Each structure stands twice: as structure tokens, then as C-alpha cells.
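Here the complex is missing one protein chain, while the rest keep their positions.
Right after this comes chain A.
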Amino acid sequence: MLEIPVIRWGKPYESFDQQEVVHFETGEPLAKVHQANAGLVKMDMRKAQRARDLLREIPISKLLEICKKAADLYMTAELPLGNGTQTPEEFCRIQSASTGMPEWMCAGNMKKVAFVLENMESILDALTRGLPLDILTKGYGKEERGVMMSYQAHSPVLGLVLPSNSPGVHTLWMPILPMQIGLVLKPGSSEPWTPYRMTEAFCQAGIPRECISVYPGPHDVGSTVTELCGRVMLFGGQQTIDKYKGNPNVQAHGPGFSKILIGDDVVDQWEDHLDLLVDSIYQNGGRSCINASGVWASRHTEAIADAIAKRIGPVGPTSMTDPEAPLAAFTMTGAAKAMNGQIEEGLKESGVTEVTAKYRDGERLIELERCDYLRPTIVHCANTDATLANTEYMFPMASVVQCEQKDMLKKIGPTLVCTAITKDEAWSQQLLDATQIDRLNIGPIKTNALNWLQPHEGNIVEFLYRARAFQNEAPAAH
């Protein structure tokens, strides 16, 4: 069986503690993953500065070339993995088998990762607002306009506490190494695949192995990574987000509560945007934080809900190898059942109606021996106070909410991606000023249409580097 060691600054470490990763449908063991203990992480973090020092010896221009090469290796090469090797096809197959994501979605996520690596130069140029990148290496330097700039790394490494079920999020940490910051990865228990494959691709492309650690392990390994790395990106539910609110060292990613707001000026032509609504809710199995979980409009909401429901209501699970499989499985026992129970409770509230039910043959919840599915669900909420008006679940589910345009910004709450379909300039300005919205699309743009030249949930450069004053000559008298 595939056996995967802990990686301690590039060195494989075989632990006595191991955890099997199993096929979610058959229970067949897929791999044995060696487990770190918190002490190992504590011991290794004492050498974290070495990772940054080694990366700073490589010019960023060279690191950008390494990223391109790593993208190619990640996409095409048969790479070592523990005591075996893995082709890209095997990677998709095993990722699907442990996470419940259909294979074609896994392949799609690989392409996203590779795209980010291939275009890293443009991405860093955009995210740094055109900063000469050697300033990140040296700590200071002059911009073309002659102004002295200084940037200081908050931490020699970025810690990542990664999720088990959303392979798409790995794109977020790809810019770290070319910014000359080391990586400390704590993979999710069902998704060790991307961290290990990317590590191998980076190292074969030229990143020194001493710059990356990979620590699969129990919860206390994750909490030690979070505690000891000066900067941490982690993934979890709303409870996790709330826990780290106000902690500048931690960027917590959770549910997005992404929404589409349809302005009064275009709402009578809502049918023109039906594809956009469906795709925003439904693509990638509805699993991403950038999938829409709400469609808000002042009128026609029942018709909108019905039209979306008619398109996605009949959809059910198919084989993971189906090139068009629409739904991801829930592999954690009881998770789908719990969500289904919460939805049923929400449907008991006044003014809340499930619209998909009439287009679906059978129940929303499909319970199988080793996994469960939730079938697409569209709910109509006649008022904004309903619990389901502002919820998010990891499958194609959205609420179509009736709300006056003037009240929308007061009611939508925190929103990762907001697509506002409108040409109303006054409202557009209010949307631009709304601080509860992170990524704003004004116009008919899918919520899940990412532009990699734009920051996602905070600019990673600002998270890792602090702009500060620096002088190496006395300023002019004034």
C-alpha cells in the first residue's frame, strides 16, 4: 500500500502513528499517512528562518520560472509519492476516491492550480501593485518613480491548515514560495494529495527541499502550526472563523455567503441572466465559498426560484468517473444528514418554501452505505429574516430572497463575493462603499468567475509583508 511519510524541511520522517485514507465508497484503504506529533512541529519551527534564507538566495525571477516548471510537472509528470509514484490520472482518481469530488472536478482543480503557477509573474505584479519584486528579497528599494519602498516579512514561513474536502482552495497558497516565504503544510485528513504532489513538483522544479514541511496529523498538530507560524492561513466552518476574528496572524477561510443581487433596473429582464444564476450556484458541485448561496431581488423572486429549480432540481448523483458528474459526495458520516435536518427545520418557518421538491423524484438526502449525497435545493424566502435566507451548505443550494433594493445592503450580512447585476450608478456607489462585501462584481459576472489578478479574501502580499518606512540617507530639509 502507498505509505506517505511526514516531511520535515524536506526530510521524510516515518512515524509510529499512521492513519489510513480510505475510499469513501468501498472503504478500501488507499494509503497510510504517517502522522506528526505536535512536538515534532515545535522542534522544527525553530529552524523556520532557514527556509526563508534559502529562498532569498534564489532571485524571484528564477522562482517564477520554477513555478512554471512546477506547473508542468504537477500537470503531466509521474511524481514520487511516499513509497510509490503517482501519475496525474492516478492523482485525480485517488483525490476523488477520498474526498468525494467527481474525477473531472479534480482534474479541473488541477488546471486551476497550474494556471496560477504559470501566471505567477502577472499575479504577483497585480497583487504587489507593480512593486519591483527584489524589494521583497532585499527588504527595501526604489520604485521606478524614485520613491524608497520597504517591505518586511511578518514571518519566515506561512502555516497552512488545509481542508479535507475542497481541493480548489490550494490555489491560494501557490504564490507563497515565489514571495520567498517557506511553507508549513498541515494537510486535511482526506486530501493529503495536493500538498504532497505540489511539494514534489516544486522541489523537482528547483525549490530547495528544506523550504517545505508537510505535517499530516491530529488536531493538535494543526493548532501547533497555527500557534507557531507567524502567519497562518486556515480553513474551517463559521465557528473557526469567529475564533480567529481579530487575530492578525491568522487568515481564516470559511463559508463565503456569496450572493447575487439583482437591481430594480434589470430585474424585469431576469431571464437574460438565468445561466449566470444557475452556474454560480451549481458549478464545482456547489462546494466552493465563491458559489452563490443567495439570489436577492425585489420582485419576480418566485419565478426566478422556479426557473433555477427547474434546471437543477432533477439532478442526482452519478459515478465519480462520469465526466459530467454534477455532485460531490459527503464522506463524513452524518454531515449530510445534519445539514438536511437544518434545512428541514428552516423550511418550517413562515414564508419559506422549497421549490426544487416538485422537480425532484425522491428525497433531497440520499444515504448510501459509506457516503451520502444532498441533491440541489432552491428555497424561496418571502422575507429576509428567514434562517435559510442567509445560510450556506456545501452542495448546490441557494435561497432566492425577496427584498427591496434599498434594504439589501442592510440585510445581506458578510458576503465574500457579491455579484450585483445593475447599471444603477447611485446603487453601484453604495455597493462599492459596502464594507461587508469582499469581492465585488458589478455587472453580469458569475460569482465563481475568478480573476487571479485580483486578491481573494485579503491580499496575500499584505498578509505576508508589512510596508514600512525606511531611509538610508537623510531626507531633504523641509
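Simple rule for what comes next: contacts are C-beta pairs under 8 Å (C-beta built on N, C-alpha and C of every residue); 3 or more make two chains touch, one makes a residue touch a chain; residues count from 1.
Going forward, contacts and distances are computed from a predicted model.
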Practice problem: Choose one: "AMP-binding enzyme", "Anaerobic dimethyl sulfoxide reductase subunit B (Iron-sulfur subunit)", "Glycolate oxidase" or "Electron transfer flavoprotein subunit alpha". The correct choice is the protein name in UniProt for the chain not shown. | Solution: "AMP-binding enzyme"
Exercise. Based on the whole complex, identify which of A:M43, A:A338 or A:L453 touches the chain you can't see.
Key: A:M43
Quiz item: In terms of residues, what is the contact footprint of the unshown chain on chain A?
Solution: 15-17, 35, 37-40, 42-43, 46, 220, 223, 227, 243
